[in-house]
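Taking it in order: structure first as structure tokens, then the write-up.
Let's look at chain A:
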Amino acid sequence: MSSVLDEPMKNPYLPYKAEIVEIRDEVKGIRPIKTFKIRLIGRERFDYKSGQGCLVSVFGRGESWFTIANSPTRPDLEFSVLKTGKVTTKLHEMEVGDVVGIRGPLGRGFPLEEWKGMNIITIGGGIGQTPLRSIYQYVIDNEKDYGDLTIIYGARTSRDLCYRDELFQLKEQGFNVELSIDNPEPDWPYFVGFVPDNLKRIKPDPENTIAITCGPPIMIKITLRVLKDLGFKEEQIYTTLERRMKCGIGKCGKCKLESIYVCRDGPVFRYDELSRLLEEA
Partner candidate 1 sequence: MFDPKIITFACNWCSYAGADLAGTSRLKYPDNVRIIRVMCSGMVNPGWVLRAFRQGADGVVIAGCHPGDCHYTVGNYYAKKRYILLKELMKFVGFDDERFKLLWASASEGKLFAEEMTAFTEKIREMGPQEKLRRKIE
Partner candidate 2 sequence: MNSEILEKIKEECRKLPDDVSYIVGFVRKQGEPREILRVLRPGEIDRLSYSPLSSSNPSRIVMDLAKSGKVAVIAKGCDVRTLKQLEKEEKIKRERVYIIGVSCPGVIDYRKFRNAVKFRLSEIESVELVGDDVIVKANGNEQRIPFNELIFENCLYCEQPTPKDCDVLIGEPREGRTDFSDIEEFEKLDREERWKYWMDVFSKCIRCHACREVCPICYCEECLVDPSNLAVSPMTPAEEKAAYPRVLGKTVSASDNMVYHLMRVLHHAGRCAGCGECERACPMELPLLKLERKLKKVVYEVFNYSPDEEIPFLSKLDILPEV
């Protein structure tokens, strides 16, 4: 009996059918990361904003939230998946052509329209680079609307750097890309140390600038302090929060942070929205 429940648009729990068209190995080793390029089957891609995410569904295992890694100006949907649990392990075993479920776009994206004409700085750590990649791809594709772009990104070791070749390519094209790794390695020409220290070294000018930071909770905490010291006002800083996400539509209560549903009112937040919380986010 087909009812309102049968169409994905009407039933927010029903995933779109989609297939994997390309798999790229970003990082190998014990914490492998793969980027999946996924195309909806029999349906146009929904439009979305950078920073929004999808719940990728593997029937029999469950669903996991991944921020969309590519900008809306680029084709299909890309998700970078760190192998860490039930769903992600199954995803890492999948090949091109396998079918997955996609529920999205979910959450609130970055307000890129408001940022027109301003400089953009992305500060990423480890797998946190995914939403930032969506931003700088969008900024690059609309270069004339924005000021200059700075990409600050760091990881544990050079092997853990996500989107490494793409970032080196951007560096050659003249973009201001500042990479860093935590401990020294033989042929590593760039900065060695944590991302917030790299940020202190670069000392970006807060005038007419938006800073977006994403990564492990500790890195975000220190980065926010460094940005405040550099003179950034709270309205100029954006970040994303990591929570357990299940329904993705602000109902199940797993992602609740005080009165905020991170999956519905986030995961993107302007810093002043978080500073009023009782608990330190």
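FYI, a residue touches a chain if its C-beta (ideal position, glycine included) is under 8 Å from a C-beta of that chain, and two chains touch if they have at least 3 such contacts; residues count from 1.
Quick note on selection: all candidates are chains of the complex that A comes from, given by their letters.
Source: prediction; values computed, not measured.
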Contact as defined above, complex as supplied: which of the candidates 1 or 2 touches chain A?
2
Can you check the complex and tell me which residues of chain A touch candidate 2?
30, 83-86, 88-90
